[in-house]
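Structure first, then comments.
The complex appears here without one of its protein chains, the remainder shown in place.
Every chain is named by a letter (A and B) in the order it is written, and numbering of its residues begins at 1.
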Amino acid sequence: MAGTGKAHLRDTDDIILRVEDLVMEFPVGRTGLKVNAVSGISFDVRRGETLGLVGESGCGKSTTGKAIMQLPRPTSGSVLFEGNELTTLEGQAMREARTRMQMIFQDPISSLNPRRKVRDIVREPLVIWKRGLPTEQLDKVDALLEEVGIDPQRAAESQPHQFSGGQCQRISIARSLVLDPSLIICDEPVSALDVSVQAQVLNLLEDLKAKHGLTLIFVAHDLAVVKNISDRVAVMYLGKMCEVAPSDVLFEAPAHHYTAVLKDSIPVPDPEIAVGKVAIEGEPPSPVLPPNGCRFHPRCPAADERCSTEEPQLREIADNHFVACHHPIVGGEAPVAVRSATSPVS
Amino acid sequence: MRYALTRIARFVFVFVIVTFLVMLATRIGSKDPIRDLAGGQVSPEVMAKVEADYPYIEKCEGALAYLPCMGKQYAAWTFDMVRGEMGYSYAQEQTVGEMFKQRGPATFWVGFWAIIIGLLIAIPVGVYSAYKRDSLFDRFMSFGSFATLSTPQLVVAVFLLYAVASRFDFFPNLWNYVAPWSSPVDHFKNFFLPSLTLGIGLGAVWSRLLRADMIMTLQSDFINLARAKGVSPNRVLWVHALRSSVLSLITSVALQLSGLVSGAVVAEQFFGVGGVGGRLVIAVQQNDILIIQAITAVVVAVVVIVNVGVDLLYAVVDPRIRQARALG
Partner (left out) sequence: MSTQLQTSGRIESGTLIEVENLSTHFSTPRGVVRAVDGVSFTLERGKALGVVGESGSGKTVLSRTIMGLQPRRGTRLGGSVRFEGKEILGLQPKQMRGVWGKEMAMIFQDPMTSLNPLMKIGRQIEEPLRNHLGMTKDDATATAKRLLQDVRIPEAERRLQQYPHELSGGMRQRVMIAIAMACGPTILFADEPTTALDVTVQAQILDLINEQRRERNMSVVLVTHDLGVVAGHTDEIAVMYGGKLVEKAPTRRLFAAMKMPYTEALMQSIPKLEEPSHTRLATIPGRPPDLVNPPVGCRFSPRCPYASDKCREEEPPLIPTADDPSHSYACWYPVGSPEYLEARARLDAQKVKVA
């Protein structure tokens, strides 16, 4: 894994976002070294699809989400969104394009201006873009607040800190929807929330997606959450793409050794499932000096000579299932401890 | 290396700006700079001598010519300074260099002891107030420091002079410079009250600062962990918490340095300390241009150099700053 390649890109009319060879690098002080946050990844998203981006901290998933928004502009690569090449778009055209995609963040409370009333926060984009008459704006804001389950009356009188974390995330969602975007990038939107609230927000996102015809990019580290909400999932490791597949396929039969490791590391809420041996030791190496070849090879149970020199390319191993690995797992035969698949009691 | 270079560049920049502004300020109030330099009503011969000694000093006139004219004089003055010739005071019949040699040590010791007294007050009070937050001690100290802060140094000086100095024969009536190594006791007698005048105020400010930082630190997880390890409360307080809380204190010590100069003027005047501060007052009254310029130049240099020292001290206290600088 940790490979490049574009075999998984689709060529249909309904592609809303197409990212090719995206590279994002940041300098390390003045040492001349650089953090290779994202090193040449490609993916596309269909209109109405939810793409999940998973991986551990430092894999570049959040950076990718922000790079799509051009915050900041990527070091190189192409981001084609609704027919516009965003990496070369300037000024007003860029601002217009940004209204078509919105982002929601992990910490909902700090992403809302603490000194303003919630209703004004949600309305602000409409005011900036002069969309509609004031009464129309307020009607729209109130309707959206109702939709996300926030009382508009209370929103008109209260500031963000008077709401709970889950409610603030709902408010962020309402704000992101107010300009009728087509794409929403969700950066760890539920990882700061309690499980009971997390379920509410995930369900809400599903409902809003259907109602507003949204396309979602869902960045998260929690595999179960990503599986639940996504149609297609892309697994990242150290700035590279490992595996891309439909959500159900990916977790049923992971082909990349890293995906298998991730899956096996999740604690399952069922004591009947024997806790296997730790799936992997150690931690990812520094993105400043990433390994050659496949970036996962120093930790991979199946790595050989070739993996340390030659970078694997994404290739299709089953219908719509792409993996960047020289020795993919076939037929669910994993080299690490496999857990029995008893379903949990609930 | 890069770090040192940026520091030096910044030092030169600050030094030039401040000293140039001071020169402008002294000249704006002067109708005849040569006469001021000579010390007021003097004979034409003296005036001629002064003019010969400082050929570059002239009165600048005309809106357009003013800055270039001053700039030229500033360049000449800087050149003299770099050569170590800080100027001559005709009014006091003394070179500026001699003046510093004679009066500098007194001011240094007043300032030095004031900082020590300030820290001796601030550290125990700050640490203990934070530890016993909202206790009677904390409230009393908080009241005390606000009272001190709102009392002008003048009043403190008057109080110490009449309530302490005049009642105890221990303190000399007539101030005398005694170096600490020639007689520690006499040094103490002469320097304690002026230093205390300055030190009390510093202690009040610093104890508030330290208290606020300590309260933040004491709530952090690593303090909880230290307690959970069974580390003694004293060690938690003085080893774990204090060191993490001194950064703003160090900054404030550096920032207060220039303030110390103005404080020194008050203290020196009241206790008759023959220091640089007292001399500065006379120089200002007489519009003794070169003295004012030289004293400011030295003060600016000291403040900036101490700030560099403080910056280095940050790196000693916090390894993360060390690392960030190494990456530079």
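Quick note on the criterion: a residue touches a chain if its C-beta (ideal position, glycine included) is under 8 Å from a C-beta of that chain, and two chains touch if they have at least 3 such contacts.
Only a predicted model underlies this, so the values are computations on that prediction, with no experimental measurement involved.
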Sole contact to the chain not displayed, among A:A143, A:V195 or A:V288: A:V195
Residue in contact with the excluded chain [from A:P125, A:G166 or A:G239]: A:G166
Selected residue (touches chain absent from view) among B:V14, B:I34 or B:V231: B:V231
Residue of A:E20, A:E56 or A:E82 in touch with the missing chain, whole complex considered: A:E56
Sole residue of A:T31, A:T88 or A:N203 that reaches the chain not shown, by the stated touch rule: A:N203
Interface residues of chain B (partner: the chain not displayed): 133-134, 220-222, 224-233, 240, 243-244, 317-320, 323
Touch list for chain A against the chain that is not drawn: 56-57, 164, 166, 194-200, 202-203, 206, 221-225, 227-231, 247-248, 251, 261-273, 275, 278-281, 283, 341, 343-346
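Just so it is clear, only the chains that are shown with their structure count from here on.
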Contact footprint of chain A on chain B as seen in their complex: 2, 324, 327-328
Residue numbers on chain A that touch chain B, as the complex places them: 28-31
